[in-house]
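Omission of a single protein chain aside, the complex is shown with its protein chains in their original locations.
Entry: chain A
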Amino acid sequence: MNDDVQRLPVVTDQDVVRVRQLVRTVAVAVKLSLVDQTKLVTAASELARNTLVYGGGGEAEVSRVHNDRRAGIRIVFADQGPGIADLDLALTDGYTTGGGLGLGLSGARRLVDEFEIETEPGKGTTITVVKWCR
């Protein structure tokens, strides 16, 4: 079950900032701890920038989610870019094709509670993350 779905385009650097701000706002609203807010915002920043830089732009969808015990936030990043051919490699710390630190994807996975990637070469990439309140 979920409510309050908010969608943002991820097409410019400014959009990455907007995604971060929206995630921060929602994280505060669901009462994530300060540490978890910061972790989620940082993960969102990484994934949004990957969507922009490697995915050629796309969309972020932020929603509040609940299960029977807890509230949380789910963020879905979707692009129609080149996809990720070798997922294990892309998830290796330090692997980068863009002169970065190569920690965005693997680091984001460590910063959230649930992390799921759907990707297909030539079709695009969709990454879903969830962070639950403790």
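Just so we're on the same page, a contact is a pair of C-beta atoms (placed from the backbone, for glycine too) under 8 Å apart; a residue touches a chain by one contact, two chains touch by 3 or more; residues count from 1.
We take it that contacts and distances are computed from a predicted model.
Undergrad: Please identify the absent chain by the protein name in its UniProt record; candidates are "V-type ATP synthase beta chain", "STAS domain-containing protein", "Sugar ABC transporter substrate-binding protein" or "4Fe-4S dicluster domain-containing protein".
TA: "STAS domain-containing protein"
Undergrad: Given the contact definition stated above, which residue among A:6, A:45, A:63 or A:80 touches the chain not shown here?
TA: A:45
Undergrad: Pick from A:9, A:57 or A:100: which residue touches the chain that isn't shown?
TA: Of the listed residues, the one touching the omitted chain is A:100.
Undergrad: Spell out, residue by residue, where the missing chain touches chain A.
TA: Touch with the absent chain occurs at residues 13, 17, 20, 24, 34-35, 37-39, 41-42, 45-46, 49, 93, 100-101, 103-104, 106-108, 110-111.
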